[in-house]
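One protein chain omitted, others in place.
Going by the order they are written in, the chains are A and B; count residues from 1 in each one.
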Amino acid sequence: MPKSYLRQSALAHLHLEAHAVEVAGDAGVDLCERPFRGQLVLRGDCTDNAFRDAVQQALGVTLPVEPNSVTNVDQVSVIWLGPDEWLVVVPDGHEQAIEQELREALAGIHFAVTDVGDSRAVIGISGPHARDVLKKGCSVDLHPRVFGPGQCAQTALARCHMLLHQVNQAPTYDIYVHRSFADYIWCWLEDAAQEFGLAIIAQAPGASAGARAPESEPVVPA
Amino acid sequence: MLLIKCPWCGERDAHEFSYGGEAHITRPENPDKLSDEQWADYLFMQKNAMGPFLERWVHAHGCRRWFNVRRDTVTHEITAVYKMGDRPPERTA
Partner (left out) sequence: MSQQRNRLATGGRIDRTRPLSFSFNGKHFEGYAGDTLASALIANGVRLVGRSFKYHRPRGLLTAGSEEPNALVQLGTDAASEPNQRATQVELFDGLEAVSQNCWPSVGLDVGAVNNTLSRILPAGFYYKTFMWPKSFWKYYEHVIRKAAGMGRAPESPDPDCYDKMHDHCDVLVVGAGPAGLAAALAAGRAGARVLLADEQSALGGGLLGRRAEIDAAPAAEWIAKSISALQAMPEVQLLCRSTVAGYYDHNYLTIAQRLREGSDPGRRCDKPRQRLWKVRAKQVVLATGAHERPMIFRHNDLPGIMLASAAQCYINRYAAKPGDIAVIFTNNDSAYEAALDLAEAGVTVVAVVDVRTAAESPAQAAVRSRGIEVLYRHAVVAASGRRRVSAAKVMALDDSGESVSGAARTIRCDFLCMSGGWSPAVHLFSQSRGKPSYDASKACFVPGQSVQAERSAGAARGSFALAECLTEGHEAGVAAAAAAGFQRPGRPAKPPVAAKVDEAPLQPFWLVPAAPPGAPLNKHFVDVQNDVTAADIALAAREGYRSVEHLKRYTTTGMGTDQGKTSNINALAILGQTLGADISAVGTTTFRPPYTPLTFGTIVGRDIGALADPVRMTPIHSWHVANGASFEDVGQWKRPWYYPRPGESIQDAVNRECLATRQAIAILDASTLGKIDIQGPDTAEFLNRVYTNGWKKLEIGRCRYGVMCGEDGMVFDDGVTTRLGEHHYWMTTTSGNAARVLAWLEEWLQTEWPELKVYCNSMTEHWATVGIAGPFARQLLSELTDDIELDPKAFPFMTYRAGTVAGIAARVFRISFTGESSFEINVPARYDLALWNTLMTAGEQYGITPIGTESMHVLRAEKGFFIAGQDTDGTVTPLDLGMDWIVSKQKDFLGKRSLARPDMLREDRKQLVGLLPVDPQEVLPEGGQIVTDMDQKPPMNMIGHVTSSYYSVNLKRSIALALVRGGHKRHGETVYVPLENKVIAANVSEPRFYDPEGKRMHA
């Protein structure tokens, strides 16, 4: 059984904790890695009531059918990725149990659920200039009139694919990028944030998409 | 930079999309029964229209869905966006 300290987040090699400040100060932009967030991809037909009901029953969250929207209850968020595709974000260590619950609830329905927890690195960005940093590399309109908390977009950031989720009004955003691009996009963000003043924030592993600390201790998968 | 309205994600810059050529070319049911000419026609021949043109796009950097577009190849004006399997909407004057 591997110990949890043996696991490596996507940005572990940067040793961000060594540069981190404890609490957010007056920097224009705060950046952090949100490591080990549980992520499942769910596929299914959202026009099928049985599918929607079963998902609701398993997750306790209404499936978002509105494009580019996110629903969440407690520790579980469901992010719209496409008309038949969602990212279910769960606390660290809860992936397997939730996957199992989904499988049981969806028995007999055509669906797919896949653990992709290590597919994407998650980077949190907040602060008064967070939006300006994103605007440097993202052509989606992020103005509050158009894009707000509870909304998401799959688009490009600089030269790589990004799933963006606005978490709160602050604004705080979660940036999901494929793990192999994490180093590139972190360096890009640091560079883009320089002119506004940058602080790297220490982040507890596994915090959920609702930006709250996990209630239980991380569980290492069997 | 064209602005293309994904039927799901809404308006996005063209760089999020990939082009898929002429729309409504259906793969033949029984390719083995086609003459070489008929097969070549399916495989290679596209209308290359000057003016309104029905074509396929995929929102590659977004929801990854394929859809159809009616775009004027001269002015780039996009007059219709509709889902795979749908027929193009009637043209309004």
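Observations
FYI, a contact is a pair of C-beta atoms (placed from the backbone, for glycine too) under 8 Å apart; a residue touches a chain by one contact, two chains touch by 3 or more.
This structure is a prediction, so every number in the text was calculated from the model and none was measured.
Per the touch definition above, the residue from A:A20, A:C46 or A:C160 contacting the chain not shown is A:C160.
Against the chain not displayed here, chain B makes contact via residues 1-3, 13, 18, 20, 26-27, 30-32, 34, 36, 39, 43, 56, 58, 60, 64-66, 75-76, 84-85. Along chain A, the points of touch with the absent chain fall at residues 1-2, 6-10, 13, 36, 41, 43, 84, 110-112, 114-120, 132, 135-139, 141, 143, 145-146, 158-160, 178-181, 183-185, 187-188, 191-192, 194-195, 221-222.
As a working rule, only the chains that are shown with their structure count from here on.
As a whole-number value, the distance joining the C-alpha centres of chain A and chain B reads 33 Å. On the side of chain B, the complex with chain A involves touching residues 8-10, 12-13, 15-16, 61-65. Taken in their complex, chain A has these residues touching chain B: 67-68, 81-83, 85, 139-140, 153-156, 161.
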